[in-house]
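Every protein chain except one is present and positioned as in the full complex.
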Amino acid sequence: MTPAVLAENINTHYGRSHILRGVSFRVAPGETVSLLGRNGMGKTTLLRTLAGLVRPSSGSIQLNGSDVTSSRASVRSRAGLAIVPEGRGIFPNLTVAENLTFASRANAKGERPWPLERVYSLFPRLSERKHHWGNELSGGEQQMLSIGRALMTSPSIILLDEATEGLAPKLRDEIWSTVKQIAESGIAAIIVDKNLNDLLALADRNTIMAKGEIVFDGTSAALRSDEALIHRHLGV
Amino acid sequence: MLARPRPVVIVILLVLLAYAVALPFFGSAFALKFASRVLITGIFVISLDLLIGVTGMVSFGHALYFGLGAYSLYFISPASSAANAFLAIPFGILLAGAVAAVVGSVVVLTRGFYFIMVTLAFGQMGFSLFFDTKIAGGTDGAYINVRPVFSLGSQQLLNFSDRTAFFYFCLVALVLSYLFLLWLVRTPFGRVLQGIHHNEARMSALGFNTYAYKLASYVIAGAMAGFAGVLFAAIDGYVAPELLGWRESGLAIMMVVLGGAGTLYGPVLGAILYSLVEETLKSASELTAIFSLVMSSTTAKWLGGILANSWSMALGFFLIAAVLAAPKGIAGFIEKYSGEAKRAKPREIKPLAETRERAKAMQLEVENLTRAFGGLVAVNGVSVKFPPNKVHGIIGPNGAGKTTFINVLSGALKPTQGNIRLEGEEIGGQKPHNVARRGLGRSYQRTNVILPFTARENCALAAQAQFPSPFRVSNQWRGHEEDKAVENALKASGIAPERADIRASNLSHGEQRQLEIAMLIASGAKLLLLDEPLAGMGPEETGRVTALLRALAADHTVVLIEHDMDAIFAAADTLTVLVEGKLLAHGTPEEIRNNAAVREAYLGEWGQQ
Partner (left out) sequence: MDLVLIQLLNGVQYGLLIFLAASGLTLVFGIMGVINLSHGSFYMLGAYAALTLTQFTGDIFLSLVLGVPLAFAFGFIIEWLFIRHLYDRDHLQQVLLTFSLILIFNEAQKLLWGSYPHSVPVPGYLQGGVKISAFLTYPYYRIAVAAFCVALALLMVFVIQKTRIGRIIRAGESNREMVEALGIDSRLLFRFVFAAGVALAATAGIVAAPLESVYPGIGEPVLIISFVVVVIGGIGSVKGAFIGAILIGVADALGKVYFPAFSSSVVYALMAAVLIARPGGLFGRAA
C-alpha cells in the first residue's frame, strides 16, 4: 500500500546547525503516528520540512506516492497535506469565518468531509465568534481556528504540532477529543504533544526523536514496556 | 574583516597607477580631462563605500555632499580672480562635513529601507534648495570664472587651470584618499564599523555606542565627498543643481556595487568601468567600430547610431546584466580566483594547563524573580543561588520560562519583581551592555558571531568593547592588554591556534559556538550565561564542547540552558528545574533524577506510575 508520507534520509540545516540527521519517516494512509522527544530535538523542524516550509539539504519526500521533494508548500497542501503549526499561525487581520474559509477546497476525490457546518459543530465557540478578528480570540480559540482551517482543506494527511500547548486542562481536553476524532476519521496524522498517556493511547505507532535522529519506532505497547527508554529520551 | 588587497589586486592597481602617471605624456587634452573626472568620481565613490560597504549604510543622498562641495567653490571664488585652494578645499570639506553632521544626527537614527528614504529626502531637499531658489543661479547653474590656485602669499604653487598639474593633483588626492580609508578601516574604530555592518545588535550588546560610530562614519564620508565636489567644480568651472540630485546618488551607488562594495578599491574600478562604458555608449563612432568587428559596416553604423542615441537604455541593460551576473562586482570577480585556505580538521581541545591558578569567578544570586507579560507570568517567583566556579544547568519542559529567565538575568528584559545580585551587586533592570560590563556575558540560541571576521578578530572586537571609548584610531593604546585577553579567550575556548585566523563563516558549527564563548571571555565575562550551546551539534562536537564547559569552570561560573539531557547531566554540578515559570527543584543531577515531581513534570501522568 502506498504510504501517505514517505520521507527518506532527510538532513536539514539552519546555517551550520545540523538539525535533522538522516531522518526517515513513514506514515500509512489513515495511520496515527506520534512524534515524541524533548524540545530542541528537531520535531518541529521535521514537520516543517515535510510541509515544505523548510528545504532539506538532502533526502526525499513522497506524499501519497508522488515525489514532492522539490515542491513548494502550496503544492504539498494541494496534494492533501495540512499543517497546524506550533504558534497556530492564524491570520490576525481576518475574521474567524474568513480564516476558516480561507483555503476551503475539496479533496482529490471531490469530497469535502469537513464542510463549514461540521467545523462549527465541532467548535461551537468559533461559531459564536465568527465575525471576530483573529487577534481577538483567546489562545484556545485560536487553536481551534487553526485546526478548523486545516480541516477545511480536506486533507488526507495532517500534521499537528503541540496542538494542546499552553492550554488550561479543560480546554486541553476539548481540543484533544477533536484530535481523537480527526485521527479516527481516516486522515493520516503525525501528532506532537506533551501528554504521553493520551498520545500513547491514541497512536497506532510511536516515534521518538533525540538530537535530530529517530531513536525509537514502535507500538504503544512496546514503548510502554520499555521504561528505561521512556526515561532516557523523554524524562530526565 | 577588510584585508589588505591581495597581490593580484595590488598589481592591477599599480598598473593603473603607472598608466595614469604616464597619461599626460601621450594622452589628448580631452583624455586628460576625462581621466581627471574619473579620478574625482573615484574619490566620491570611495567615500560612499565607507558608508555602504564598510558600515553597511546604504545612502541614497550622498550626492548632497558632493554637490555642496562643488557649490562651495562657487561661493568662495571671487568673481574674476582665482580662489586660494588652501582655503577653498578645506572650506568645501568643512562645509560638507558640517552639513553631514547636522543631517546625519537625524538620518542615522533610521536603518535599512528607511535610511535609504530619509537620505534620499535630504538629498532632494538640497537639490531643490539650489533648483528652486536663486541662491546660485537656480536651474541655470553657476560659473566659476577662474580656477583655484594654490598660492602662498604671492607665490603660485599649483594652478588648477593647468590641466596636467590638476590631473596629477587629482591622482595624488585619490591615492591618498584610498590609503587614508584603508588605514581607517583597519583601526579599532574601523573594526567597530565593520562589526556594525554585519551585526549591529551584537555590537550594541557588547557595549558599543553604535549611533556615535555610524554618525562618525557618515560625517567622514560626507566630508570626503565634499572634497571630491570641490575638485569636480574646478574641472569645468560650472556647477548645477543636478550634482546633488538622486540620479547622481544612484549612479554612485551603481559604481560602488559594480566595482564591489566593501573593498574600497572596487568602487574606483567601478567608477572607471562605468565612465568608460558611458563614454563608449554615447559615442556612435566607437560603437560602430566595435560592432564592425562582428557585422557588416552598414549594420554596424545603423546599430551604433541607434545605441548612441539611446545610450542610457543600453546602459540600463548593461547594469542589470552586471548586477545579476556579478553581485559582488569586479572585486568579487577578481577575488574569486584567489580563494582562501581550505578548512583544516578541528583538533582535540587541550584542557587548560594544570599549573594555572583557579581564578575566583562570580556568583549569581536570584531572589524571588518574577517577569510577567500582561496576564502571562513567564517567570514566577524564582529564587536560586549559582555558586562560583561551577557549571549550573537550567532545564525544564517547553514553555517553562527558561529563555525569559535568561533574558531577565542578562538585562534584555526588566524584572517585574525580585532581585538579581552579581557578586552582591544588584543588576536587575540594567541595560544589557551594562550587565555585560559588570562581568555577565550571555550567548544566544542562534549563533551571533560576526561571520566575515576571523575568530581572532571577533575576540579582538569583544575585548575592545571593554574600553569602548569611541573613535580609537590607535592600535597602541591598551593594545597589549587586549591582545592578552584575546589569546587567553581563544585558548580557554579551545579554538586551535591554526583555526584562529580563519573566517568565522568557514568554521564548523561547533567551533562557531566555541567562538561565541570565546567572545564572552574576551569581553571580560566571569559569569557565562549560555542559551542552548549544544543545539544542532553531533555527538563528537557535543563531547568537545561539554568538556570545554567543565574546563571553563576553573575560571568562570557557567550557567546554561540545555535540552540534551545526557550532556547536561554529565557536565553540570547543579541542575535547576523550571516548570511553567516556577522553580520546581534544584540540586545535583543525582537528586534531580530521583525527584518524583520532576519526573512528573516531564512525563505527565506517566511519571506518577
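By letter and in written order, the chains are A and B; residue numbering begins at 1 in each of them.
As a convention for this text, contacts are C-beta pairs under 8 Å (C-beta built on N, C-alpha and C of every residue); 3 or more make two chains touch, one makes a residue touch a chain.
As the structure is a computational prediction, the values presented were derived from the model and not from experiment.
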May I ask which residue of B:84, B:110 or B:159 touches the chain that does not appear here?
B:110
In the complete assembly, which of A:28, A:53, A:215 or A:229 touches the absent chain?
A:53
Quickly run down the residues of chain B that touch the omitted chain.
52, 58, 60, 106, 109-114, 116-118, 120-122, 124-125, 128-129, 132-133, 246, 250, 253-254, 257, 261, 310, 312-313, 315-317, 319-320, 323-324, 327
Absent chain, residues of chain A that touch it:
51-53, 72-75, 77-78, 82-83, 85, 89-94, 98, 102-103, 105, 149, 153
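Operating definition for what follows: only the chains that are shown with their structure count from here on.
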Between chain A and chain B, tell me the centre distance in angstrom, where each centre is the average of that chain's C-alpha atoms.
41
Across the complex, what residues on chain A touch chain B?
14-19, 21, 38-41, 162, 165-166, 194-197, 211-212, 230-232, 234-236
Which residues of chain B touch chain A in the complex?
395, 397-399, 446-447, 508-509, 512, 532, 535-539, 542, 563-565, 569, 577, 592-593, 598-599, 602-607
